[in-house]
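Every protein chain of the complex appears in place save one, which is left out.
Take a look at subunit A:
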Amino acid sequence: MQALKILLATSACLVAPWLYAEEAKPSLQAAPMDLPVLQDETASSGINQQYTGPWEFFVGGGLAVLDCNQDRMPDVFIAGGEQPAKLYINASQPGQALVFKPQSLELEEQDLKQVTGAYPLDIDNDGFQDLVLLRVGRNILLKGGADCRFTKANKLWSYEGGNAWTTAFAASFEQGQNYPSLAFGNYVDRSAPGSPWGTCHENDLFRPSSKDQPDYHERTALAPGFCALSMLFTDWNKSGELSLRMTNDRQYYREGEEQLWRVPADNPPKLYSRSDGWQRVLIWGMGIAEGDLEGDGFPEYALTSMGDTRLQVLDDEAEEDRPIYKDIAYERQATAHRPYTGEDLRPSTGWHAEFDDVNNDTKLDLFIAKGNVEAMPDFAAFDPDNLLLGQWDKKFYEAGLAAGIALPRHGRGASLHDFNADGLLDLMVVNRKDPVSVFRNLGAKTAQGTQLMGNWLQIELAQHGSNRNAVGATIAIKTGVPSQIRRIQVGGGHASGESGFVHVGLGVAERATIRIQWPDGQWSAEYRVFANQFVLIKKDDPQVRYWYPQ
């Protein structure tokens, strides 16, 4: 039975495009919701970066969104592959064009090369965002300081950095720890005999060795490794215990599969196995996105691949210690298995995945970056990024073409983020051998142009002491009966991470109540906020504060 499932799953990737070829192409008239207009401002944005390089850089190509100059406007650090990574400071005005200015980094150029991706987080609890650089070779930790100054901190934090080909990252604060645990996902071990086939590198977990300062000299191997291209600390069963989900590339592993590690505090990680109900799934795993589509607190996961994207939800047979998932991508029309426009009907290649509400209608949307690995003949050469809008019937609606993002570029990492502080999510996509795409969200498409979309909130959490940005916190936003769930996470996507405000669409709700489950497990009292505000919530403060962009 299991073999049959695998066969069906595998064949769906190849056959599905032809089976589904009669599906309706998206049209403005048929759209039962606001279609966002994402205006391409790449040329005028001031960002000039491409992700390039040989085979090692067929994968990767990420960016980190962070506020490095404490103005609460999101800045970006963008990998360049064989070219140096670059930092851009956000100079956009609220609601206006997206404008960035390059900022030089006082770092060795060689350290900025070979970068595949980057994730922001405050490792040392000093209030400044630090950066984790994933590299082909030694990974680098950058300690953030005032005015976007970064210094190499591998030695300071006793992190050796390894010599692997690192393509995935996740971090979280384990209970009782003052500093985050860092997980690195590694790809092919090029030095192993027979490489690249069946030679996936082990993955690494670095737990802090000290409570007084970041100290990552102790490595825990997460073996076997199956060429992870994305990983994410998650609380799949609402137990409060961390798990580490990995999506792996079947292109290179042998006898591999998708992985879920149990990561109990103070104990070694342990893989969920078949006896736990974990089912073997084989995909060309490229990216992970977590979102609570059902609003029940149990996260769903989108897994990008070549061919079908998977959308996993807990199966009815799942139990608290039995992570049994079923794929609902087909019934939700989220397979995104082939290009939705153009003549190329070969299967797609999906990379970055991210859930958020791009049209502010309270329904989670799913963005998927697409692009042929390089020149794989069995897969689409023209492979536009997807913007799958969540609908009221729980199905997704492809709006990439209507939104204006169906461009002939080769997407990799990406970020949905409000770069000009107007409440609308903009989009930045790192492309292989193409310029980084910068799209500004102008609002909902109309016959005359654009109009306002639904109400929104953006929420920033803070707490004293360690874990100042509340990584691991859950935010429950209630408007009327339903609640929307957001989580503060570091990891996932494809080689791309973001920090700062968490965005949520409110639709027609004028008010919302917010409750926070802080990383220590405590639930906050109810905060009452009005729509269309940037809300700052500090743990134990009785009232929120609002922030207004300059």
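Quick notes on this structure:
Here is the rule we go by: a contact is a pair of C-beta atoms (placed from the backbone, for glycine too) under 8 Å apart; a residue touches a chain by one contact, two chains touch by 3 or more; residues count from 1.
Here, contacts and distances are computed from a predicted model.
This complex has a chain not shown, and the name its UniProt record holds, of "ABC transporter permease", "DMSO reductase", "Imidazole glycerol phosphate synthase subunit HisF" or "Di-haem oxidoreductase, putative peroxidase", is "Di-haem oxidoreductase, putative peroxidase". Residue in contact with the omitted chain (choice from A:Gln49, A:Thr479, A:Ser499 or A:Ser524): A:Thr479. Counting over the whole complex, subunit A has residues 32-34, 70-72, 360-361, 391-393, 448, 451-455, 479-481, 506-511, 528-533, 536, 543-550 touching the chain that is not drawn.
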